[in-house]
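This report concerns only the one structure given below.
Only one protein chain is missing from this complex, and each of the others stays in its spot.
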Amino acid sequence: MAGNTYGKLYKITTWGESHGKALGVIIDGCPPNIPLSELDIQKEVDKRKPNSSASTSRKEADKIEILSGIFNGKTTGTPISIIVFNKDQKSSDYNNIKDLFRPGHADYTYELKYGIRDYRGGGRSSGRETVSRVMAGAIAKKILKEKQKTEIFGHTIQIGDILAKKFDKKHLEKSELKCADEKAEKEMLKLINKAKAAGDSVGAIVEIVIKNPPKGLGEPVFDKLDAELAKAMMSIGAVKGVAFGSGFDSVLKKGSKNNDQMTAKNKFLSNNSGGILGGISTGEDIVIKLAVKPVSSISIPQQTISKSGKSVMIKTLGRHDICLAPRIIPVAESMAALVILDFLLQKKTF
Amino acid sequence: MAGNTYGKLYKITTWGESHGKALGVIIDGCPPNIPLSELDIQKEVDKRKPNSSASTSRKEADKIEILSGIFNGKTTGTPISIIVFNKDQKSSDYNNIKDLFRPGHADYTYELKYGIRDYRGGGRSSGRETVSRVMAGAIAKKILKEKQKTEIFGHTIQIGDILAKKFDKKHLEKSELKCADEKAEKEMLKLINKAKAAGDSVGAIVEIVIKNPPKGLGEPVFDKLDAELAKAMMSIGAVKGVAFGSGFDSVLKKGSKNNDQMTAKNKFLSNNSGGILGGISTGEDIVIKLAVKPVSSISIPQQTISKSGKSVMIKTLGRHDICLAPRIIPVAESMAALVILDFLLQKKTF
Amino acid sequence: MAGNTYGKLYKITTWGESHGKALGVIIDGCPPNIPLSELDIQKEVDKRKPNSSASTSRKEADKIEILSGIFNGKTTGTPISIIVFNKDQKSSDYNNIKDLFRPGHADYTYELKYGIRDYRGGGRSSGRETVSRVMAGAIAKKILKEKQKTEIFGHTIQIGDILAKKFDKKHLEKSELKCADEKAEKEMLKLINKAKAAGDSVGAIVEIVIKNPPKGLGEPVFDKLDAELAKAMMSIGAVKGVAFGSGFDSVLKKGSKNNDQMTAKNKFLSNNSGGILGGISTGEDIVIKLAVKPVSSISIPQQTISKSGKSVMIKTLGRHDICLAPRIIPVAESMAALVILDFLLQKKTF
Partner (left out) sequence: MAGNTYGKLYKITTWGESHGKALGVIIDGCPPNIPLSELDIQKEVDKRKPNSSASTSRKEADKIEILSGIFNGKTTGTPISIIVFNKDQKSSDYNNIKDLFRPGHADYTYELKYGIRDYRGGGRSSGRETVSRVMAGAIAKKILKEKQKTEIFGHTIQIGDILAKKFDKKHLEKSELKCADEKAEKEMLKLINKAKAAGDSVGAIVEIVIKNPPKGLGEPVFDKLDAELAKAMMSIGAVKGVAFGSGFDSVLKKGSKNNDQMTAKNKFLSNNSGGILGGISTGEDIVIKLAVKPVSSISIPQQTISKSGKSVMIKTLGRHDICLAPRIIPVAESMAALVILDFLLQKKTF
């Protein structure tokens, strides 16, 4: 059913293709009287920009513009429309793949489903769509921070077989790979450069932390907070797994070690649950791990077929991401903010 | 928002508490003219019944009854109401925990959210709620099998650190732990019995397989097929992680190994994607892994607090599950069937 | 899409056929900690009972039963399931019409849409379905009255060409036709008896009044309060028109007479708007008029066709309603309560 809208009370609808005229988002349900400027949003969008050897060479000087919903510097409760115009798209670059299905991409399934697709840069299935999510998430993050002191951040905890072993927040702020362990990051960069030299790509695990979340969010049974967060996270391209708290590691634990015991003042002695019990937030930090698959675009030739069913070899020309972790983190933060704010609005209005 | 309804076109609403008068489900949107008997549903519900040392001792002779939506042995397109009356609930068993928050359970968060809870057997947050899901799922599975030849099954692939290493479908059919590797299952049972003797519990990984799924299911961007399936799976109590295809293992792979190359006749040479590309089904088997946490109810005493904030020790009296895998599998199969059928109805009617 | 669920936060799902085993409703989203007994609901359901010559002869001794969602006399925030078992249905009475499409009824369209229908007493399209709405509405009315001092009532203002000309609340309470003008009611009863003698039926206009409604309910643009109320009212069988405030009469007025001027203390000098401006409640009484068509079941023979397309004459045997106004009023009150409570929950929780 459509599928480009997310949320119930803070409802966002994204639109736009990688190489179309523009991309944008409509936010329907933002509370009124929130001070908001284009800068608040631009800041978050800029975090998405590739800035390293680990990233694409496409220049994304995304200049955002607010078209509605703000009056005298404040939200009015009416829909907020935010737009980014695309510039300098060289669509002709994609003529050579217009009849081919790139392995690991959505080319085959879009063609199968719609019988037509905008093949330029992946069209709607491009990662570029996520700029719309970040624009909407920027406002959600701002509201959560100012009204609830809730903060959301993500970091890379594994690339290939290299694990981050310490958490240095200062380093995270400047880290190219959004990794909080400087030493591990150096190893990660080596791995990335090696893969790049081989025309290949690497996978990663990122962790999203929601600090100081509101208590009591989430609905019993189907609309559990972790269920909604799982959907939100899995809706990000390249994410192939999601886990909460001790997640897949809990399999190896006994119940006596995995249960979070409680003590006076509603304190938990551990956080294996990842801040959610019975689908409802406890108030402890919500901790989510995401499996990020290796980038599908690689320069090593691979076997595929054309629209007419002919076998051909394909390889990605030009530069491309080698590891998606740093680009996925701001998107995952945004999606987390959307989920938390939506549930919060179900509890109360500002 | 409410949160006891799942689905858009094949929409189910579940109700009932563990120790209330009855539990049930309403299915709104079932296609008309499907032959359906109470036996079709009873069969699936019976699979949920504990039948081993790995299970609870509570006798659940759940006799289901259809109250509406069927006429002359066929569905009519109107809501199907199915009910199970609870019998012999000894609610008094729960008086000792009515003011305590059991670690790992929803007691604390329900109290926090609602300011009231039916503490008898977990009330609404009890695993017993899933009987309603299985009743609705039974019909979805029947439709998928008869109209699309799609079959859905789950099996236990890991308990604690014991891994299943082979897939013997015959053994699976009679397996107590729903494990397809007879040898591994013996080891698993040993592990369970050891944990039981210690008053403890163990975790597991189960795999859900959707064989021969319809192609082209799933919506781009937010309502991706894997996103919806992730939500559906995470909505099952005790599930703490979900992954598709090579999932968390893809992190260790290079792109050149993880991409599923294609060859003539739309064949894929591997299925690392788990049957979903860009959020849309390819037609390959959909493969999902679930992390099942160790059972929270254990007889080892644990630290907790009472409603009034006093520190106390708590332990679970009587018998209880040691490992949830075999009981979660029919529920996960049902949820998968609900998601697949719902997307299928968005594509076409019967 | 399904279509048996109403509401977003106070969400109800109804099920059951006229001559099936039972009918019921699930309420998902009722706030917790509301004292609630079966009597609260029974009282409202009893108001639906036909008690006059203007009504059906079918005995509807509807004994309601609450199956979930209540603990120690209070709502818990979990789904409330309420059921009424059908008794003494003589389904065989309907064998003669099972292959015929009764004029004015849903027989033809149900057959067209579903290719199957439960013809006994109209099955799902029977007015009997509304008992489920009244059960859900009873709780909504109770909450609105206790938390907001909002009261909702309906009365018959026209039957055929007889208009009520005064409003005597005392008379309304005991009125057979739910008409607040004793003199007019006598004329109305004469008209009904005349139609009855002729084997015919009559139409009516009823007015629903929401006294002291919460201010600020309703969303701009599509989900206006009047738009939602219009949908809710038109969802009642036999209602063919709905109007707010001066409604169709406003057509004959000039703007200078139709505008409600304001004076100090946010007082309005008139209420032509019917309590809603720009889709949002002003706090003035909300006043709705409903056109109720004459009952379709009549004993005068009429031309129709059979399922196989053959022309036949049909007439309704046995007794039936002559005017639906008194039976529609409690349903319309319930629907109004559902809409108001749902919007109120979008504003705040209790």
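So that you can tell them apart, the chains are marked A, B and C in the order they are listed, and the count of residues begins at 1 in each.
Basically, a residue touches a chain if its C-beta (ideal position, glycine included) is under 8 Å from a C-beta of that chain, and two chains touch if they have at least 3 such contacts.
Note that the structure is a prediction, hence the values are computed from the model and not measured.
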item	value
Absent-chain contact - pick from C:Ser18, C:Ser125, C:Ser175 or C:Ser334	C:Ser125
Contact set of subunit C toward the excluded chain (per top definition)	1-6, 8, 14, 101, 103-106, 108-110, 112-113, 124-125, 129, 158, 160-161, 195, 198-205, 215-216, 218-224, 226-235, 237, 240-248, 250-256, 258-266, 269, 272-274, 276-282, 289, 291-298, 300, 302-305, 309-311, 346
Chain not shown, touching residues in subunit B	8-9, 78, 220, 346-349
Interface with the unshown chain - residue positions in subunit A	1-5, 8-11, 13-17, 20-24, 26, 28-29, 32-33, 67-69, 71, 74, 76-81, 83, 113-118, 123-124
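Keep in mind that, in the parts below, only the chains that are shown with their structure count from here on.
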item	value
Longest centre-to-centre distance from subunit B, chain (CA-based)	C
Centre-of-Cα separation between subunit B and subunit A, whole angstrom	27
Approximate Å spacing (C-alpha centroids) for the pair subunit B, subunit C	39
Interface hub residues of subunit B, defined as touching at least two other chains	1-5, 8, 14, 113, 124
